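Missing here: one protein chain of the complex. Every other protein chain is in place.
Entry: subunit A
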(Lines give C-alpha, C1' and ligand atoms only; values in the text may rest on other atoms or scores of the structure.)
Protein backbone atom coordinates (compact mmCIF):
# COMPACT_ATOMS: atom_id res chain seq x y z
CA UNK A 1 0.00 0.00 0.00
CA UNK A 2 2.61 2.41 1.17
CA UNK A 3 4.68 1.72 -1.90
CA UNK A 4 1.94 2.38 -4.39
CA UNK A 5 1.05 5.62 -2.66
CA UNK A 6 4.67 6.75 -2.90
CA UNK A 7 4.72 5.80 -6.57
CA UNK A 8 1.55 7.73 -7.22
CA UNK A 9 3.02 10.73 -5.50
CA UNK A 10 6.24 10.63 -7.51
CA UNK A 11 4.29 10.18 -10.72
CA UNK A 12 2.24 13.26 -9.89
CA UNK A 13 5.45 15.10 -9.08
CA UNK A 14 7.00 14.10 -12.41
CA UNK A 15 3.98 15.29 -14.35
CA UNK A 16 3.96 18.55 -12.42
CA UNK A 17 7.65 19.22 -13.04
CA UNK A 18 7.55 18.30 -16.74
CA UNK A 19 4.61 20.62 -17.30
CA UNK A 20 6.34 23.46 -15.57
CA UNK A 21 8.08 25.86 -17.96
CA UNK A 22 11.06 25.85 -15.58
CA UNK A 23 11.58 22.07 -15.82
CA UNK A 24 15.22 21.10 -15.51
CA UNK A 25 17.16 19.77 -18.47
CA UNK A 26 18.86 17.37 -16.07
CA UNK A 27 17.85 16.42 -12.57
CA UNK A 28 21.30 16.70 -11.04
CA UNK A 29 23.95 19.32 -10.46
CA UNK A 30 26.99 18.55 -12.68
CA UNK A 31 29.20 20.72 -10.46
CA UNK A 32 28.19 19.19 -7.14
CA UNK A 33 30.57 18.05 -4.44
CA UNK A 34 29.70 14.62 -3.07
CA UNK A 35 30.63 13.99 0.56
CA UNK A 36 31.32 10.37 1.34
CA UNK A 37 31.61 9.10 4.91
CA UNK A 38 33.90 6.15 5.52
CA UNK A 39 35.52 4.32 8.42
CA UNK A 40 38.59 3.33 6.41
CA UNK A 41 41.16 6.06 6.28
CA UNK A 42 44.22 4.97 4.26
CA UNK A 43 47.58 4.96 6.06
CA UNK A 44 49.26 6.30 2.93
CA UNK A 45 48.37 6.70 -0.76
CA UNK A 46 50.17 3.68 -2.23
CA UNK A 47 48.31 0.37 -2.47
CA UNK A 48 51.59 -1.56 -2.54
CA UNK A 49 52.84 -0.03 0.71
CA UNK A 50 50.42 -1.37 3.32
CA UNK A 51 47.94 1.51 3.04
CA UNK A 52 44.89 -0.60 3.98
CA UNK A 53 41.58 -1.13 2.20
CA UNK A 54 40.74 2.58 2.39
CA UNK A 55 43.07 3.46 -0.45
CA UNK A 56 41.31 1.05 -2.79
CA UNK A 57 38.00 2.58 -1.79
CA UNK A 58 39.16 6.12 -2.54
CA UNK A 59 41.52 5.61 -5.49
CA UNK A 60 40.58 2.47 -7.50
CA UNK A 61 38.91 3.62 -10.68
CA UNK A 62 38.74 7.17 -9.34
CA UNK A 63 42.33 8.43 -9.31
CA UNK A 64 44.08 5.42 -10.76
CA UNK A 65 42.94 3.11 -13.47
CA UNK A 66 44.25 -0.30 -14.44
CA UNK A 67 44.35 -2.25 -17.69
CA UNK A 68 41.11 -3.89 -16.57
CA UNK A 69 38.58 -3.26 -13.91
CA UNK A 70 36.27 -5.33 -11.76
CA UNK A 71 32.84 -3.79 -12.15
CA UNK A 72 30.45 -3.47 -9.27
CA UNK A 73 28.58 -6.56 -10.47
CA UNK A 74 31.74 -8.70 -10.56
CA UNK A 75 32.64 -8.59 -14.29
CA UNK A 76 36.13 -7.92 -15.58
CA UNK A 77 36.14 -5.32 -18.37
CA UNK A 78 38.97 -3.52 -20.21
CA UNK A 79 39.84 0.05 -19.23
CA UNK A 80 43.28 1.18 -20.36
CA UNK A 81 43.76 -1.93 -22.50
CA UNK A 82 41.82 -1.30 -25.70
CA UNK A 83 42.35 -4.83 -26.89
CA UNK A 84 43.98 -8.04 -25.75
CA UNK A 85 45.47 -10.95 -27.67
CA UNK A 86 46.33 -14.24 -26.01
CA UNK A 87 48.69 -16.72 -27.68
CA UNK A 88 47.42 -20.29 -28.23
CA UNK A 89 49.56 -21.69 -25.43
CA UNK A 90 48.19 -18.98 -23.11
CA UNK A 91 51.71 -17.86 -22.16
CA UNK A 92 51.85 -14.54 -24.03
CA UNK A 93 49.39 -11.69 -23.54
CA UNK A 94 49.59 -8.71 -25.88
CA UNK A 95 47.78 -5.60 -24.69
CA UNK A 96 47.16 -2.58 -26.90
CA UNK A 97 46.79 0.62 -24.94
CA UNK A 98 43.96 3.08 -25.37
CA UNK A 99 44.79 6.21 -27.40
CA UNK A 100 44.70 9.72 -26.00
CA UNK A 101 45.17 8.85 -22.33
CA UNK A 102 47.29 11.19 -20.25
CA UNK A 103 48.34 11.28 -16.64
CA UNK A 104 47.26 14.04 -14.29
CA UNK A 105 50.73 15.54 -14.60
CA UNK A 106 50.11 15.92 -18.35
CA UNK A 107 52.41 13.17 -19.60
CA UNK A 108 50.91 10.69 -22.06
CA UNK A 109 50.36 7.04 -21.10
CA UNK A 110 52.95 4.75 -22.68
CA UNK A 111 53.78 1.07 -22.50
CA UNK A 112 56.81 1.88 -20.30
CA UNK A 113 54.45 3.20 -17.61
CA UNK A 114 52.48 -0.05 -17.69
CA UNK A 115 55.64 -2.15 -17.40
CA UNK A 116 56.89 -0.06 -14.48
CA UNK A 117 53.49 -0.22 -12.78
CA UNK A 118 53.28 -4.02 -12.93
CA UNK A 119 56.86 -4.29 -11.71
CA UNK A 120 56.02 -2.06 -8.73
CA UNK A 121 53.53 -4.67 -7.54
CA UNK A 122 55.77 -7.67 -8.13
CA UNK A 123 58.85 -5.95 -6.66
CA UNK A 124 60.65 -7.38 -3.65
CA UNK A 125 59.63 -4.46 -1.42
CA UNK A 126 55.97 -4.48 -2.45
CA UNK A 127 53.50 -5.20 0.35
CA UNK A 128 50.63 -5.89 -2.03
CA UNK A 129 48.52 -8.74 -0.63
CA UNK A 130 48.08 -10.17 -4.12
CA UNK A 131 51.72 -10.07 -5.19
CA UNK A 132 51.81 -13.87 -5.30
CA UNK A 133 49.07 -14.05 -7.93
CA UNK A 134 51.30 -12.18 -10.40
CA UNK A 135 54.27 -14.45 -9.73
CA UNK A 136 53.80 -16.28 -13.03
CA UNK A 137 54.94 -13.20 -14.96
CA UNK A 138 58.44 -13.86 -16.30
CA UNK A 139 58.93 -10.80 -18.43
CA UNK A 140 57.27 -7.66 -19.79
CA UNK A 141 58.22 -6.30 -23.21
CA UNK A 142 57.36 -2.96 -24.78
CA UNK A 143 57.86 -3.28 -28.55
CA UNK A 144 56.35 0.20 -29.04
CA UNK A 145 54.64 2.94 -27.03
CA UNK A 146 51.15 1.47 -27.48
CA UNK A 147 51.90 -2.24 -26.97
CA UNK A 148 52.71 -4.27 -23.85
CA UNK A 149 53.64 -7.95 -24.09
CA UNK A 150 53.45 -9.97 -20.88
CA UNK A 151 55.14 -13.40 -20.82
CA UNK A 152 54.08 -16.04 -18.34
CA UNK A 153 55.79 -19.17 -17.00
CA UNK A 154 52.44 -20.98 -17.05
CA UNK A 155 48.87 -20.26 -18.06
CA UNK A 156 47.10 -17.75 -15.83
CA UNK A 157 43.42 -17.48 -16.61
CA UNK A 158 42.96 -14.80 -13.93
CA UNK A 159 45.60 -12.47 -15.38
CA UNK A 160 43.09 -9.82 -16.55
CA UNK A 161 41.34 -10.01 -13.18
CA UNK A 162 44.66 -9.80 -11.33
CA UNK A 163 45.68 -6.80 -13.43
CA UNK A 164 42.49 -5.03 -12.33
CA UNK A 165 44.12 -4.01 -9.06
CA UNK A 166 47.46 -3.03 -10.58
CA UNK A 167 47.28 0.75 -10.77
CA UNK A 168 48.87 2.30 -13.83
CA UNK A 169 51.15 5.00 -12.43
CA UNK A 170 53.34 7.41 -14.36
CA UNK A 171 56.82 5.85 -14.22
CA UNK A 172 58.32 9.29 -13.54
CA UNK A 173 56.15 9.82 -10.46
CA UNK A 174 58.59 8.30 -7.96
CA UNK A 175 57.30 7.78 -4.43
CA UNK A 176 53.49 7.85 -4.44
CA UNK A 177 52.82 7.36 -0.74
CA UNK A 178 51.85 11.03 -0.33
CA UNK A 179 50.97 12.16 -3.88
CA UNK A 180 49.50 10.62 -7.01
CA UNK A 181 49.88 10.58 -10.76
CA UNK A 182 47.21 8.42 -12.31
CA UNK A 183 44.95 8.49 -15.35
CA UNK A 184 41.58 8.37 -13.60
CA UNK A 185 38.65 10.78 -13.83
CA UNK A 186 39.71 12.54 -10.62
CA UNK A 187 42.88 14.13 -9.29
CA UNK A 188 43.77 14.35 -5.63
CA UNK A 189 43.16 17.94 -4.57
CA UNK A 190 43.80 17.68 -0.86
CA UNK A 191 44.64 15.09 1.73
CA UNK A 192 44.14 16.11 5.34
CA UNK A 193 45.50 13.23 7.40
CA UNK A 194 43.10 12.02 10.03
CA UNK A 195 40.10 13.70 8.48
CA UNK A 196 39.53 13.83 4.74
CA UNK A 197 40.72 13.11 1.25
CA UNK A 198 39.37 15.32 -1.51
CA UNK A 199 39.16 14.39 -5.19
CA UNK A 200 38.49 16.85 -7.99
CA UNK A 201 37.32 16.19 -11.55
CA UNK A 202 40.20 15.86 -14.06
CA UNK A 203 39.21 17.96 -17.06
CA UNK A 204 41.41 16.15 -19.55
CA UNK A 205 40.03 12.72 -18.69
CA UNK A 206 39.83 10.43 -21.74
CA UNK A 207 36.55 8.76 -20.86
CA UNK A 208 33.05 9.76 -19.80
CA UNK A 209 33.01 12.98 -17.85
CA UNK A 210 32.11 12.43 -14.17
CA UNK A 211 28.62 13.56 -13.20
CA UNK A 212 29.92 15.54 -10.24
CA UNK A 213 32.77 17.98 -9.82
CA UNK A 214 34.36 16.73 -6.63
CA UNK A 215 34.17 13.87 -4.18
CA UNK A 216 35.38 14.19 -0.61
CA UNK A 217 36.00 11.10 1.50
CA UNK A 218 35.50 12.07 5.12
CA UNK A 219 36.98 9.65 7.64
CA UNK A 220 35.48 8.65 10.94
CA UNK A 221 36.82 6.31 13.58
CA UNK A 222 33.47 5.72 15.21
CA UNK A 223 30.39 4.25 13.50
CA UNK A 224 27.98 6.27 15.65
CA UNK A 225 29.68 9.54 14.69
CA UNK A 226 29.46 8.46 11.06
CA UNK A 227 25.71 7.81 11.33
CA UNK A 228 25.23 11.18 12.98
CA UNK A 229 27.15 12.87 10.18
CA UNK A 230 24.72 11.38 7.67
CA UNK A 231 21.70 12.37 9.77
CA UNK A 232 22.90 15.98 9.92
CA UNK A 233 23.77 16.06 6.18
CA UNK A 234 27.50 16.46 6.86
CA UNK A 235 27.96 13.54 4.46
CA UNK A 236 25.75 12.35 1.59
CA UNK A 237 26.72 8.67 1.58
CA UNK A 238 28.13 6.14 4.02
CA UNK A 239 30.18 3.50 2.16
CA UNK A 240 29.48 0.60 4.47
CA UNK A 241 27.35 0.42 7.57
CA UNK A 242 28.73 -2.02 10.11
CA UNK A 243 25.77 -2.61 12.38
CA UNK A 244 22.08 -3.22 11.71
CA UNK A 245 21.11 -1.10 14.69
CA UNK A 246 22.44 2.06 13.10
CA UNK A 247 20.14 1.38 10.15
CA UNK A 248 16.77 1.71 11.79
CA UNK A 249 17.01 5.49 11.96
CA UNK A 250 17.57 5.56 8.17
CA UNK A 251 15.23 2.84 6.95
CA UNK A 252 12.27 4.49 8.70
CA UNK A 253 13.10 7.90 7.24
CA UNK A 254 11.98 8.84 3.69
CA UNK A 255 14.98 11.17 3.31
CA UNK A 256 17.41 8.25 3.13
CA UNK A 257 18.00 5.31 0.83
CA UNK A 258 19.36 2.05 2.23
CA UNK A 259 20.82 -0.42 -0.25
CA UNK A 260 21.57 -4.02 0.63
CA UNK A 261 24.24 -5.23 -1.81
CA UNK A 262 26.53 -8.23 -2.10
CA UNK A 263 29.70 -8.17 -0.11
CA UNK A 264 32.74 -10.41 -0.32
CA UNK A 265 33.56 -10.11 3.39
CA UNK A 266 33.45 -13.38 5.29
CA UNK A 267 33.69 -13.81 9.05
CA UNK A 268 35.50 -16.97 9.97
CA UNK A 269 36.79 -18.99 12.86
CA UNK A 270 40.15 -20.03 11.43
CA UNK A 271 41.87 -22.93 13.11
CA UNK A 272 45.56 -23.55 12.93
CA UNK A 273 45.11 -26.78 10.95
CA UNK A 274 48.73 -27.74 11.71
CA UNK A 275 48.25 -28.19 15.45
CA UNK A 276 46.32 -30.75 17.52
CA UNK A 277 43.43 -31.16 17.85
CA UNK A 278 42.57 -29.08 14.79
CA UNK A 279 44.65 -31.34 12.54
CA UNK A 280 41.78 -33.85 12.85
CA UNK A 281 38.94 -33.43 10.36
CA UNK A 282 36.38 -34.83 12.84
CA UNK A 283 37.24 -32.13 15.38
CA UNK A 284 36.86 -29.34 12.83
CA UNK A 285 33.58 -30.79 11.59
CA UNK A 286 32.33 -31.14 15.16
CA UNK A 287 33.00 -27.46 15.82
CA UNK A 288 31.32 -26.53 12.53
CA UNK A 289 28.17 -28.41 13.58
CA UNK A 290 28.16 -27.08 17.13
CA UNK A 291 27.66 -23.45 16.12
CA UNK A 292 24.19 -22.18 15.23
CA UNK A 293 25.37 -19.82 12.49
CA UNK A 294 21.91 -18.52 11.60
CA UNK A 295 21.47 -17.41 15.15
CA UNK A 296 24.94 -15.87 15.26
CA UNK A 297 24.28 -13.97 12.04
CA UNK A 298 21.00 -12.73 13.44
CA UNK A 299 22.71 -11.58 16.62
CA UNK A 300 25.25 -9.55 14.70
CA UNK A 301 23.31 -8.43 11.63
CA UNK A 302 19.62 -8.80 12.42
CA UNK A 303 17.88 -9.69 9.16
CA UNK A 304 20.90 -8.84 6.94
CA UNK A 305 23.77 -11.01 5.71
CA UNK A 306 23.91 -14.65 4.67
CA UNK A 307 25.22 -18.03 5.84
CA UNK A 308 27.19 -19.58 2.95
CA UNK A 309 28.75 -22.75 4.35
CA UNK A 310 32.14 -22.18 2.71
CA UNK A 311 34.67 -19.48 1.91
CA UNK A 312 33.19 -18.66 -1.52
CA UNK A 313 30.68 -15.80 -1.68
CA UNK A 314 27.82 -15.81 -4.23
CA UNK A 315 29.56 -13.15 -6.37
CA UNK A 316 32.41 -15.55 -7.18
CA UNK A 317 31.68 -17.56 -10.34
CA UNK A 318 32.39 -20.84 -8.49
CA UNK A 319 29.88 -20.31 -5.68
CA UNK A 320 27.83 -23.31 -4.55
CA UNK A 321 25.58 -23.33 -1.49
CA UNK A 322 27.36 -25.73 0.86
CA UNK A 323 25.46 -25.01 4.07
CA UNK A 324 24.17 -28.60 4.17
CA UNK A 325 27.58 -30.21 4.60
CA UNK A 326 27.85 -29.37 8.29
CA UNK A 327 24.42 -28.18 9.42
CA UNK A 328 23.75 -27.13 12.99
CA UNK A 329 23.67 -30.36 14.98
CA UNK A 330 25.12 -30.31 18.53
CA UNK A 331 24.38 -34.01 19.11
CA UNK A 332 26.19 -34.98 15.94
CA UNK A 333 29.03 -32.71 16.98
CA UNK A 334 29.45 -34.57 20.26
CA UNK A 335 29.49 -37.89 18.41
CA UNK A 336 32.20 -36.60 16.07
CA UNK A 337 34.30 -35.46 19.03
CA UNK A 338 33.95 -38.89 20.60
CA UNK A 339 35.06 -40.45 17.33
CA UNK A 340 38.15 -38.25 17.43
CA UNK A 341 38.92 -39.56 20.94
CA UNK A 342 37.81 -36.37 22.67
CA UNK A 343 34.57 -37.59 24.25
CA UNK A 344 35.28 -35.38 27.28
CA UNK A 345 35.84 -32.30 25.18
CA UNK A 346 38.97 -30.13 25.13
CA UNK A 347 40.15 -26.61 25.70
CA UNK A 348 41.66 -24.07 23.31
CA UNK A 349 42.66 -20.42 23.13
CA UNK A 350 40.86 -18.20 20.64
CA UNK A 351 42.94 -15.17 19.64
CA UNK A 352 40.30 -12.49 19.14
CA UNK A 353 40.99 -9.13 17.47
CA UNK A 354 39.82 -6.36 19.78
CA UNK A 355 37.50 -4.64 17.31
CA UNK A 356 33.92 -5.29 16.26
CA UNK A 357 32.45 -7.81 15.60
CA UNK A 358 35.11 -10.25 16.81
CA UNK A 359 34.74 -9.96 20.61
CA UNK A 360 31.00 -10.50 20.46
CA UNK A 361 31.36 -13.37 17.99
CA UNK A 362 33.97 -14.93 20.29
CA UNK A 363 31.57 -14.82 23.21
CA UNK A 364 28.88 -16.47 21.12
CA UNK A 365 31.29 -19.26 20.14
CA UNK A 366 32.35 -19.66 23.76
CA UNK A 367 28.76 -20.16 24.76
CA UNK A 368 27.90 -22.54 21.90
CA UNK A 369 31.02 -24.69 22.21
CA UNK A 370 30.55 -25.03 25.98
CA UNK A 371 27.49 -27.14 25.13
CA UNK A 372 29.73 -29.80 23.58
CA UNK A 373 32.26 -29.56 26.44
CA UNK A 374 34.75 -27.51 24.47
CA UNK A 375 36.14 -24.71 26.61
CA UNK A 376 37.19 -21.58 24.76
CA UNK A 377 39.65 -19.20 26.41
CA UNK A 378 39.51 -15.75 24.87
CA UNK A 379 42.71 -13.86 24.27
CA UNK A 380 41.97 -10.34 23.07
CA UNK A 381 44.67 -8.97 20.75
CA UNK A 382 45.18 -5.86 18.65
CA UNK A 383 45.23 -5.82 14.84
CA UNK A 384 49.02 -5.46 14.93
CA UNK A 385 49.43 -8.44 17.23
CA UNK A 386 47.18 -10.42 14.92
CA UNK A 387 49.44 -9.61 12.01
CA UNK A 388 52.72 -10.59 13.72
CA UNK A 389 51.57 -13.44 15.97
CA UNK A 390 49.11 -15.13 13.64
CA UNK A 391 49.68 -14.04 10.06
CA UNK A 392 53.48 -14.03 10.21
CA UNK A 393 54.48 -16.45 12.99
CA UNK A 394 51.50 -18.86 12.82
CA UNK A 395 51.68 -18.97 16.62
CA UNK A 396 48.05 -19.71 17.52
CA UNK A 397 45.41 -22.40 17.97
CA UNK A 398 42.42 -20.59 16.54
CA UNK A 399 41.48 -17.04 15.65
CA UNK A 400 38.68 -14.90 14.28
CA UNK A 401 39.12 -12.79 11.20
CA UNK A 402 37.16 -11.20 8.40
CA UNK A 403 38.45 -11.76 4.89
CA UNK A 404 37.35 -9.02 2.54
CA UNK A 405 38.57 -10.07 -0.88
CA UNK A 406 36.75 -11.36 -3.91
CA UNK A 407 38.05 -14.67 -5.37
CA UNK A 408 40.23 -15.50 -2.38
CA UNK A 409 39.56 -19.26 -2.15
CA UNK A 410 43.07 -19.60 -3.61
CA UNK A 411 44.42 -19.02 -0.08
CA UNK A 412 43.43 -22.65 0.68
CA UNK A 413 45.83 -23.76 -2.04
CA UNK A 414 48.74 -22.25 -0.16
CA UNK A 415 49.91 -24.59 2.68
CA UNK A 416 52.08 -21.77 4.08
CA UNK A 417 49.08 -19.51 4.65
CA UNK A 418 48.41 -18.64 8.29
CA UNK A 419 45.74 -21.29 8.78
CA UNK A 420 48.03 -24.03 7.41
CA UNK A 421 45.41 -26.06 5.55
CA UNK A 422 47.31 -28.60 3.49
CA UNK A 423 45.56 -31.02 1.18
CA UNK A 424 47.70 -31.82 -1.89
CA UNK A 425 44.56 -32.49 -3.90
CA UNK A 426 43.24 -29.00 -3.20
CA UNK A 427 46.66 -27.47 -3.87
CA UNK A 428 46.65 -29.22 -7.27
CA UNK A 429 43.07 -28.25 -8.13
CA UNK A 430 43.71 -24.62 -7.32
CA UNK A 431 46.94 -24.61 -9.32
CA UNK A 432 45.16 -26.31 -12.24
CA UNK A 433 42.28 -23.85 -12.10
CA UNK A 434 44.74 -21.05 -12.73
CA UNK A 435 46.33 -22.80 -15.71
CA UNK A 436 42.93 -23.75 -17.13
CA UNK A 437 42.36 -23.02 -20.80
CA UNK A 438 38.85 -21.71 -20.30
CA UNK A 439 36.81 -20.01 -17.64
CA UNK A 440 34.45 -22.98 -17.60
CA UNK A 441 37.30 -25.28 -16.71
CA UNK A 442 38.59 -22.86 -14.09
CA UNK A 443 35.14 -22.68 -12.49
CA UNK A 444 34.81 -26.47 -12.52
CA UNK A 445 38.18 -26.99 -10.76
CA UNK A 446 37.47 -24.38 -8.12
CA UNK A 447 34.03 -25.84 -7.45
CA UNK A 448 35.68 -29.22 -6.82
CA UNK A 449 38.30 -27.62 -4.56
CA UNK A 450 35.62 -25.74 -2.65
CA UNK A 451 33.66 -28.96 -2.13
CA UNK A 452 36.71 -30.72 -0.61
CA UNK A 453 37.61 -27.76 1.59
CA UNK A 454 34.05 -27.66 2.89
CA UNK A 455 33.88 -31.46 3.41
CA UNK A 456 37.05 -31.23 5.48
CA UNK A 457 35.81 -28.13 7.35
CA UNK A 458 39.19 -26.46 6.80
CA UNK A 459 37.92 -23.43 8.70
CA UNK A 460 34.61 -22.57 10.32
CA UNK A 461 32.92 -20.12 7.92
CA UNK A 462 30.48 -18.27 10.10
CA UNK A 463 28.69 -15.86 7.79
CA UNK A 464 28.95 -13.44 4.86
CA UNK A 465 28.58 -9.75 5.71
CA UNK A 466 25.96 -7.70 3.92
CA UNK A 467 27.18 -4.62 2.06
CA UNK A 468 24.96 -1.80 3.19
CA UNK A 469 25.28 1.66 1.71
CA UNK A 470 23.11 4.45 3.06
CA UNK A 471 22.67 7.78 1.35
CA UNK A 472 20.38 10.73 1.32
CA UNK A 473 17.77 10.50 -1.45
CA UNK A 474 19.51 13.44 -3.13
CA UNK A 475 22.34 11.26 -4.44
CA UNK A 476 22.20 8.27 -6.78
CA UNK A 477 24.45 6.32 -9.12
CA UNK A 478 26.88 4.94 -6.55
CA UNK A 479 28.14 1.34 -6.39
CA UNK A 480 26.19 -0.91 -4.03
CA UNK A 481 28.29 -4.07 -3.92
CA UNK A 482 31.71 -2.78 -2.91
CA UNK A 483 33.66 -5.73 -4.32
CA UNK A 484 37.31 -5.63 -3.22
CA UNK A 485 36.36 -2.51 -1.21
CA UNK A 486 36.07 -0.38 -4.39
CA UNK A 487 33.83 2.68 -4.49
CA UNK A 488 33.57 4.30 -7.92
CA UNK A 489 32.41 7.89 -7.55
CA UNK A 490 32.37 9.00 -11.17
CA UNK A 491 28.70 8.16 -11.77
CA UNK A 492 27.34 9.71 -8.60
CA UNK A 493 24.67 12.33 -9.23
CA UNK A 494 23.61 14.81 -6.64
CA UNK A 495 20.32 16.70 -7.02
CA UNK A 496 20.31 20.47 -6.67
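The rule is short, and it goes like this: contacts are C-beta pairs under 8 Å (C-beta built on N, C-alpha and C of every residue); 3 or more make two chains touch, one makes a residue touch a chain; residues count from 1.
The working rule: contacts and distances are computed from a predicted model.
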item: Among "Diguanylate cyclase", "ATP phosphoribosyltransferase", "Carbamoyl phosphate synthase small chain" or "ABC transporter permease", the UniProt name of the subunit that does not appear here; value: "ABC transporter permease"
item: Contacting the left-out chain in the complete assembly, out of A:246, A:290 or A:400; value: A:246
item: Selected from A:122, A:142, A:299 or A:323 as touching the chain missing from the view; value: A:299
item: Contact with the hidden chain (one of A:105, A:138, A:367 or A:473); value: A:367
item: Touching residue (missing chain; options A:175, A:321, A:354 or A:428); value: A:354
item: From A:223, A:281, A:427 or A:495, residue that would touch the chain that is not displayed; value: A:223
item: For subunit A, residues in touch with the removed chain; value: 223-224, 243, 245-246, 248-249, 295, 298-300, 302, 354, 356, 359-360, 362-364, 366-368, 370, 378-381
